[in-house]
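Encoded as structure tokens, here's the structure I'll be asking about.
Coming up: chain A.
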Amino acid sequence: MNDPYGTFVDSAVGKRLAKALGLPMPVQLRRHTPGAPLLEGPALVLGGTPAAEAAARLLTGWGVEVQTSRAESVKYAAVVACFDGIDTPAAIGETVLDLGGTLRQLATNSRVVTVAEDPEAASVAEDPAARAARQGITGLTRSLAHEMRAGGTANGIQLGDGVGLDAPGAAGALRFLLSGRSAYVSGQFLPVTTTAGRLPEDPDRPLAGKVAVVTGAARGIGAAIIRTLARDGATVVGVDVPAAGESLTAVVNELGGTALPLDITAEDAGARILEHCRSRHGRMDIVVHNAGITRDKMLANMDAARWDSVLAVNTLSQLRMNEAFLAEDAKDVVGEGLRIVTLASTSGIAGNRGQTNYAASKSGVMGLAAATAPLLAARGGTINAVAPGFIETEMTAKIPLLTREVGRRINSLSQGGTPVDVAEAIAFLVSDAAGGTNGNTLRVCGQAMMGA
Partner candidate 1 sequence: MTELQTMPSLAACYRAAFGQAAKDAVTRRRRPADLPAAPVLVRGHRISAESLDAYRRLLGVGEPESVPSVLVHIEAFPAAMHLMADESFPLPLMGMVHLTNTVFHHRPVPVDVPLDITARASELVAHHAGTAVDLTVTVTDPETREVLWEGVSRYLAKGVHRGERPERPAREEFTAPGMTGQWRFDGGAGRKYAAVSGDYNPIHLSGPTAKALGMKGAIAHGMYLAAKMLAGREPAAAGFRWEIGFDAPVQLPGTVAVAYAHPAAGITEVTGWNARRGRRHFTGTIAPSEA
Partner candidate 2 sequence: MTVTDATDSRPAVAGGPLRKAVVVGGNRIPFARANTAYADASNQDMLTAAIEGLVARCGLQGERLGQVAAGAVLKHPRNFNLTRESVLGSSLSHDTPAMDLQVACATGMEALGILADKIRLGQIDSGIGGGVDSISDSPISVSDGLRRVLLRLNAARTGKERLAALKDLRPGHLVPEPAGAGEPRTGLAMGEHQALTTHDWGVTRAEQDELALASHQNLAAAYDSGYMDDLVTPFRGLAKDNNLRGDSTLEKLGRLKPAFGRHLGEEATMTAANSTPLTDGASAVLVSSEQWAAERRLPVLAEFVDHEIAAVDFVDGDEGLLMAPVYAVPRLLGRHGLTLEDLDFIEIHEAFAGTVLSTMKAWEDEEFCRSRLGLDGAFGTVDRAKLNVHGSSLAAGHPFAATGGRITALLAKMLHEKGEGSLGLISVCAAGGQGVVALMRGR
């Protein structure tokens, strides 16, 4: 990664200087390596609620040392703060202050996960106090995420009506947020609205036996996604435009899958992907709509070609392919439980100068995901979006230095993410352990100020 500032402040002189000047001090984030322990220290579970009990059970089962009350001079790798069953904002304080007392005892790259019930849940739609309590947790968690230091993150799990933390989807979300897989996810919430899903037998190979299609797999984030899915056990099908065939070949041959050179804007793209999966692999379990393009221009100067091509590649192609995947005649390949992830962008959330077309296409796919979710839920599948923030890629390396420095620093982790960080979030969302989360957009942005 070309981050001279990050390298500098990591040095002895740099550290002192940055501290004296109050400059951001990014640390090397803890990322997932297969076989490594979930946490590198004990976890503190606070709240004493049913979710807290479930959390303690789960963590113990995952080989983590669990404490339920703070001990002096212990460095905690994680804190799980549970707020379930709370029906008034007045009841939050005790656990929050407990949590606050722990913050100075957090290790580097620590994790704070708040667990609360979903403020959007139907059961509290007309209960102002309960909803105020639940929604209050979001503000608390986001603010805490800003206050976390040394690579630490704070995220929340939002449990739907009738969903406990021991539901597979909730347990899966907890594990993801505690693990190195969520290194660049901070200030975010994973709503778990159903008890669907399943925890993997081998947490290092959650996608074993699955066939996964990744579009735009030849380079950048797409290549990281397909590598990560393969690492997690999936049989991969790499799709990219024919012109990218050379890099696609290299990526696929490294992983042992199949390459399918294809223009996703073609009318029959969905049919061809299905046919490839049908004939070569007999099934299709996972689709990652990663392929996308940018054609930046201020709206005043926008032409039809730039507008149309971005919408065609980034949004319309996905609509058409999803239609094919969900059609009746695709059921022999797709089966139940199809999991789709589409790539959105923080530009699609906050907007970005010169990117009206791109932002439209990316906020479009978030809408697409939300509206496709019921169709997939009906057959046991899910669709979610992932919105990356500033990710260090060949593309962002071309941004002018100062703009790039601002882009990579204005987030709670004071650094850019890597393609792997995006890929890890996707790998989680396409796994059965994320089966309770549907129609949601997860940001992988280090809690960037942009689009907050």
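Going forward, a contact is a pair of C-beta atoms (placed from the backbone, for glycine too) under 8 Å apart; a residue touches a chain by one contact, two chains touch by 3 or more; residues count from 1.
How were these picked? Simply put, all candidates are chains of the complex that A comes from, given by their letters.
Source: prediction; values computed, not measured.
Candidate 2 is the one, among 1 or 2, that touches chain A in this complex.
The residues of chain A lying in touch with candidate 2 in their complex are 238, 242-246, 248-250, 252-263, 266, 279-282.
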